[in-house]
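One protein chain is absent from this view; the other protein chains keep their places.
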């Protein structure tokens, strides 16, 4: 795939994710969603760059913030919206919700509401890939705060000793909820954590989809060829609160604006325009098309029925 | 304290521990103990070297294998034997047992039957020392296998970010139960784990009480002066099974014999004799004296009564 | 008496505890600078500083273990677990360490630790953020378990928990934080282990814990309209369990309905039912009934969620059937 092609496709995918997240926020503000909503606005380059390195048979685990990654992995927007709206056509018939998106056909093996819990599960998916003697690769997404959970470490060690085909993507968006990561670890780079297990690691600009993709390709290649796990720290930033309703008192408007100016969409647009691959107008059109697609998915989901209450009692075991 | 003095004292202390452990094994073989018994025979230099760097007000947490460390910290041999025999004069009136030795007066804040569980507790003791603005230092002992537990990592990070006066002593005796550590981590040195938290670390010969003591003094000094935690990996070997009754099929007699020839007692004896500090005969006399002291403690404990059954219902909260 | 929300009452208790005793610490995720995701610790960092009000990393096993260590040498940490569901990553320090240290040391080492957390369903939070796990803690000897309903009790029981010399699991309810009530100022201590009769009646006894008391009280009003006078008991604590207050009520009414938000099987209501059978067999005019959530993880869809949870009509129906059939 030429660079030209994939960057344009990547931009389109990032527009889709952005539109998906904005539509989700709309639903939330309209009171149509339960619980809390955690958006990945500003982190689209990580989702698209990293997942872009995967094949359809590969698998991912994610967090409560991971619907953008699921979308990139091929999960239907309409089915995810339906899930978030609690409808019977949702990925889990409305019984899971936004924090529990499963779409095994697409290789999306769960968003997760427990910090770091998806990492050992991903290690197990990778173990299965290895035992199957397949060349499947597993990718797991988690935040900066997750590196302080025991489960992260236990999974890192398993990945190292079993040489699992696992790519660990740490989205360092500088905060875990309202807490700056710089107060909760002593190093600047979370990639240092990988040294404890002699796992190859890299720190990349997570707002640049090109470098994310490049690093992810290398990591995936390593995993696919039996050379074991890689840890990628993607430095990024969420341009919205931890969740809808977050008053964001822990950071300055100035900081947010600096990062917005450095956001993954504007950067990719600028570079594509600069390189003469796309015009500003073409970008606008692509974005509009993405919005339209997502809004159609939203409308479709909204039209779906809720599940019968009898379904509350099924599939317990 | 001159080097001459402390090494002789250290040898005597190591004899005490060896005698204590051998007496414990005797009790076990006579059917006088409940549960399982895990001995530190072969690891005496770690206990004596590390604890030797502490003051009486300093505190330690240990594992099921840690009664030697408790002895070095000043816990009464008779009270520990009484505990192991389930007698009313035991450190916990016979309700705790060998895996649960507490002697807060001596700064022994618990042996522990859960791998790695004593490490966060030690971090909390160190936090208390810091909040008290005292110069107390806390030391925590754990095995090579414990570095694969999440709790170890979480505590390491807490120690790093809070700059706790904590000394982490990893007794790498090459096995966790019957499993060689080389199959369960990829690195040769567990001290690499400390890199993940930028905690100063060292690997030392854990069978040489002099180098253990030296490294521990430095670590304790760092902790006491507010410079935060240190991780010490002490390479050592248990000359007996994981627990009494272990058939030890996972290692060769040859391996054990090589380590026995390199054991902490014989090495310290040899160097003291070589340096003209002690004669072989003096060593024998010291060892005999230690045995006598320990046997007297054992006899005393054996003569103590069992607790009244009514005590089974007290001190629940 | 000032009116306060449940969250404010808890905040008041923490402020008083920190002010009264220099050994009290408050620890947890986002509890300092941010003041807690439910605002219970708001303003405490500003008042008491970062040595008393300690923001932690997302290391529940680590900081709970650390709180235990500090508690064993005289501190009184009040640790927030943001959601009770996260206790699952930290059960070893709770179950194997905090709960057992006093016993294993025969009282020589005490663990005056409070673990505050919030639980409960009804907000569409999904299966991993909606559980009621009180019975999991109650079955571990060495832990006290408190779950206040009224704002005044939230304050008074939290102050009692902080003054207790052993570990206390203190369970708040996410849907009660905005509940208002009169709350005594100053030091206000409500002893742990005392249930409260919050409504008198002679036909049937309704027993609730935490938010379920609200359902019991509403059901009692509805029952009264139908000519049945229900006595309502707010259990307040599971450990110590005040079975006596229920027994006394049962002697009068002969009928008991237990309202438990947790899943039906193996919850606290079973214990209360078993105790009543053992201790008050002859007073039972009718079998003790349990209204509980179904034995399914909580579904996300809020209609489904409501369908598997206790409700006022379910409580009313159970009470009426006991009165009619027995």
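Just so it is clear, A, B and C label the chains in written order, and each chain counts residues from 1 on its own.
As a convention for this text, a residue touches a chain if its C-beta (ideal position, glycine included) is under 8 Å from a C-beta of that chain, and two chains touch if they have at least 3 such contacts.
Everything numeric in this text was worked out from a predicted model, so none of it was measured.
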Partner chains on view for the chain not depicted: A, B, C
With respect to the chain omitted from the figure, which of C:228, C:241 or C:259 is a touching residue? C:241
Given B:10, B:45 or B:99, the correct residue touching the omitted chain is B:99
So one chain is hidden, and I want to know which residue out of A:125, A:146 or A:234 touches that hidden chain in the complete assembly. A:125
Residues belonging to chain B that touch the chain removed from view: 33-36, 83, 86, 92, 94-100, 112-116, 145-146, 148-151, 176-179, 183-185, 249-250, 306-307, 309, 311-313, 316
Taking the full complex into account, what residues of chain C touch the chain not shown? 61, 85, 87-89, 91-92, 94-96, 99-100, 103-104, 126-128, 135-136, 138-142, 238-239, 241, 262-263, 265-271, 273-275, 277-278, 281, 284, 286-290, 294-297, 299
Determine and list the chain A residues touching the chain excluded from the picture. 59, 61, 91-93, 95-96, 100, 102-104, 109-110, 112-114, 117, 119-128, 131, 150-151, 153-155, 157-158, 161, 311, 314-317
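One rule holds in what follows: only the chains that are shown with their structure count from here on.
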Joint neighbours (chain B and chain C) are A
Using C-alpha atoms only, the most centrally placed chain is C
What whole-number Å value describes the gap between the mean CA coordinates of chain B and chain C? 41
Distance between the centres, which are taken as Cα means, of chain B and chain A, whole angstrom: 46
What residues in chain B touch two or more of the other chains? 150-151, 153-154, 157, 161
Where in chain C do residues touch two or more other chains at once? 56-57, 59, 61-62
